[in-house]
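All protein chains of the complex are present and in place, except for one that has been dropped.
Entry: chain A
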């Protein structure tokens, strides 16, 4: 089956990494050796760890956890990208920590509020904190893991490099009890929000000292992408209406100024005039994000546009000139990025449209036919002739393979709808875990949102929740209880078993009761969305 082909692809790459490249960060598939790229963390191994569990390989997961505990050291004199270290290393370690019990790792008594992988994640994150010591609260892009921010370091950081911390840092704060991580992440998000233009857009590079926009191209892709992503995912993870309303404001401006025929272009952030009529490979995450806010119709329409580009080249070029219908000079590569497959995975959960499986099929065929070499899978240097480059980025195993596998594996535990869960006893009381609703960070490391409620001793909160539970059940008995509409996607929301998760559900209800009901829940789908499959789209839904 296709799922088994994806599994075979994973092991072909993974085993060659271990054999030829470990302990370097990445495998070089054409020369069969390794190199350090983003630091010196055995990055591919950290990044691939939770993919092992999603493929069901618990024994290798356990082995790697031991290897990492012994082998990885963050006290090194290395200049590291704050953003990349967060999403790949902190994110990878956090998700592995939260999944380790499911993977059969012997966990210590305080788990999930303590544990070796959590300590490693915290250690890595603390190395990044000096970058946030700026007048604006927006972080530098690069930090030295031993000495902090280098003197003379450029204050110019990309927007995504500022706004892509909340998922990992809030999780860290909730698990460790130290609020510093969530605080710096929120402060950086607010600084970006404050500096948006009058028409509601952000550029893609800003000076973190003066808060002046250095690059004023506004769009949804490179340099900005995961900022928007984390507003939505942060809002869902933390049930935070403020983050969601920020996103919805941006969404309006993006639709107004950058959207043409279901494509998203680049515009000048103050004037809204088109600066680049280009589709970027990185932008292909957008339909998936739209599905998380329930905008499935628009998501499918944009997805179908992007899919035509894949069909033209067998991959997505970094830049695609929309009016010319061709690649852009020097931007013809495809480093086996996951974004379009990621969107297909989300949308397939929402619509079950066979077109999405077809993209999966095309991706498997393309990657195998074009980029498979003896030692792994090589970046496509140029989509026009399919020349290969000597690199296999760690996101290939962390994201591309993971999303492909999840697309073809409808029964994977990641897609759990709450019918299955674990109860764990922690020093703070009983706790429900693994009930589904996982939030993927931007490197596809899943975070269990339920875990965020495990590690705080807050008596009042607990009592309040118990009261609400009682109320919930009495309501259920007397009145016909209108169930919350089932989330139309597997991932974004935690739909838990009513019995054990009612605390969370009641909490959600309480939150949403206060103001507009719709902010954190998905809208009902339009009538014609029933028939919006196999490429059919309908007008005036919005």
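As a convention for this text, contacts are C-beta pairs under 8 Å (C-beta built on N, C-alpha and C of every residue); 3 or more make two chains touch, one makes a residue touch a chain; residues count from 1.
Going forward, contacts and distances are computed from a predicted model.
The chain that is not shown carries the UniProt protein name "TXD11 protein", picked from "Chloride channel protein", "Glyoxylate/hydroxypyruvate reductase HPR3", "Ribonuclease P protein subunit p29" or "TXD11 protein". Contact with the omitted chain, checked across A:63, A:147, A:255 or A:384, is made by A:384.
Shown as candidates are A:361, A:415 or A:456; the residue that touches the absent chain is A:361.
Contact with the omitted chain, checked across A:10, A:24 or A:421, is made by A:24.
For the chain left out of this panel, the touching residue among A:301, A:337 or A:453 is A:301.
What chain A contributes to its contact with the hidden chain is residues 24, 28, 30-31, 33-36, 301, 304-305, 308, 311-312, 314, 325, 354-355, 358, 361-362, 364-366, 369-370, 373, 378, 381, 384-390, 485, 524, 527-528, 530-531, 533-539.
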